[in-house]
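Here you go, one structure.
Missing here: one protein chain of the complex. Every other protein chain is in place.
Labels A and B are assigned to the chains in the order they are written; within every chain, residues are numbered from 1.
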Amino acid sequence: MALTNDIVKQKLTEKFGEQVTNFIEPYGLLTFEAPKELNLKVLNFLYDDEELKFRFLTDLCAVHYPDQKGRELAVVYHLHNMQDNIRVRFKVVTDINQPDVYTATGLFSSANWMERETYDFFGVNFIGHPNLKRILNVDEMEYFPLRKEYPLEDQVRIDKDDEMFGRG
Amino acid sequence: MTEHHIKLPEGSIEKTTTTLNLGPTHPATHGVFQNILELDGERIVSAEQTVGYIHRAFEKIAERRPLYQITPLTDRLNYCSAPLNNMGWHLSCEKLLGIKTPKRVDYLRVIIMELARISDHLICNSIVGVDAGAYTGFLYVMQYRELIYEIYEEVCGSRLTTNIGRIGGFERNFNDIAFQKLEKFLREYPDVLKEFENLFQRNRIFMERTIGTGAISAERALNYGFTGPNLRATGVDYDVRVQSPYCSYEDFDFLIPVGTTGDNYDRWLVRNQEMWQSLRIIEQAYQKVQEFKGADAEVYHADVPEYYLPPKEDVYTKMEALIWHFKIIMGEVAMPAGEVYHSIEAANGELGFYLISDGGRTPYRLHFRRPCFIYYQAYEELTKGSMLSDAIITMSSLNLIAGEMDA
Partner (left out) sequence: MSRPVSYNVKVKPLESDISMAEMPEGHQGEGFFATSFDKVIGLARKNSIWPLPFATSCCGIEFMATMGSHYDLGRFGAERVGFSPRQCDLLMVMGTIAKKMGPVVKQVYLQMAEPRWVIAVGACASSGGIFDTYSVLQGIDQIVPVDVYVPGCPPRPEAILDGFMRIQDLVGKESLRRRNSEKYKELLESYGIQ
């Protein structure tokens, strides 16, 4: 029997019950959410289960929702089962004042730099990461630039006049 | 005898390894990334990578721009094969907006994408030769990359950062000159590729330098998130074009070359064979395009009034066209809300676009899943225990493009 989104959903709800929520299928990709304490358990279950076999981490990133108080930072994992050609998107939500999420580097080595990039851009603190420091920005930077409250342009530049660029 | 006042750093007398900074400025136009190597004589004990020397904050810029203004940003991701990134972005937007493109557009897109793949693999393979000391192959093939650039110029006007295509199709139909140049390419290029192959494929020196170095097993490669030619060289035949076909790739007949050991030689061979397969695809696509006759041969875009600029005659005569023209140029067209992840087989692997839209005029969040960034992490494992000269060839055979790594 070929693996479909419904089978994945059914196995997840069997194992985790009420804790996996918010099952939607935008554009055919099953998306669900779980509390941040369970993220490693869910990832391990999806990896080890002989029918599900989600053994490839395609992508790891974060999204900042400043309006949802208490649930501002969402870490999104895209997993892929190459043999049966099924993808799944798994979201974990955390508060911006305490953005601690367990690291996935024990399971997937590719999560190493992807988590460093997420830390660099959003400030998500991955607990247990071997080398959590900034990767793309300069090491001395004090803020997390991709959060919505920070502007795109460098505020100390002297020659680009915001008036002329329609931003003044 | 005077005293010697030489201050040595802490622990440097006891240290038995040398630290070598393979710094951001490279003697080979690879791009800017840094490797701090610990060497024991010639052998590498450990390597630490630093990237971010060309971080241009694409993801933050994209939150400010409407969809078609993001295409020039995607050009500059993997700049050796800019049309591939452009097409991938257009396909992701079309997935979000639910647009279906006509077959002729798909076939023209396939021609452009495979030409871009050839131009990227040409750079990678010839630079592997340059790093091994063989400069001639590079000069032979640059001449044919110029032909590919001329084809791009006929379609979109620009050579390198092409911004080719629009959401729904192309900005203009391919004219006769573009097809003439394509025919010239298809006629002349196979001989050049054969000659280039002959320089390296069974060359004793090249084989001895590349076989066995920089090897990785399939399990470790999958764990590190490898995709593309680097993964296929280890034996896993994962190709997004075949597994989840996009843009009518299911209509074409081509093979996926796969290696065995995942070392530098296998990667060179896989890329070389992929160029032959791309030539096959281009020939089939060109034949299929020739089959459209009459009015069908004039189709070069889908009917998407919200995102595709209407022709100028209509703008000056019809009211709706004027309104759409104004809205598109001012960027005031609202997108449907939703999140979409779409990936294509770019020259280096699976290039993914994760686009979240909240119904406004610009994306809420756009994340690029960049293959170079993900597989560069494995460099330490690839080079541990090997010699310094092998490390240089490994770095260039992985095809690391700094623009894609840092985005």
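We take it that a residue touches a chain if its C-beta (ideal position, glycine included) is under 8 Å from a C-beta of that chain, and two chains touch if they have at least 3 such contacts.
From a predicted model like this one, the values you see are computed outputs, not experimental measurements.
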Problem set entry | Contact partner of the left-out chain, one of B:83, B:225, B:352 or B:403 | B:403
Exercise. Looking at the whole complex, which of B:19, B:143, B:260 or B:287 touches the chain that is not displayed?
Worked result: B:143
Exercise. Considering the entire assembly, which residues of chain B contact the chain that has been omitted?
Worked result: 23-27, 29, 31-32, 52-57, 60-61, 72-73, 75-76, 79-80, 123, 138-139, 142-143, 145-146, 149, 159-161, 175-177, 180, 402-403, 406
Seminar exercise, completed: Contact residues on chain A toward the hidden chain run 136-138, 145, 150-154, 157, 159-160, 165
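Here is the rule we use: only the chains that are shown with their structure count from here on.
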Exercise. For chain B, which residues are in contact with chain A within the complex?
Worked result: 51-52, 55, 57, 59-61, 63-64, 95-96, 220, 222-225, 236, 238, 243-244, 338-341, 343, 350, 352, 354, 356, 364-365, 367, 369, 373-374, 376-378, 406
For this session: Flag every residue of chain A that touches chain B in the complex, lowest number first.
Result: 26-27, 29, 31, 55-59, 61, 63-64, 76, 78, 82, 85, 87, 89, 108-110, 112-114, 117, 121, 134-138, 145-146, 152
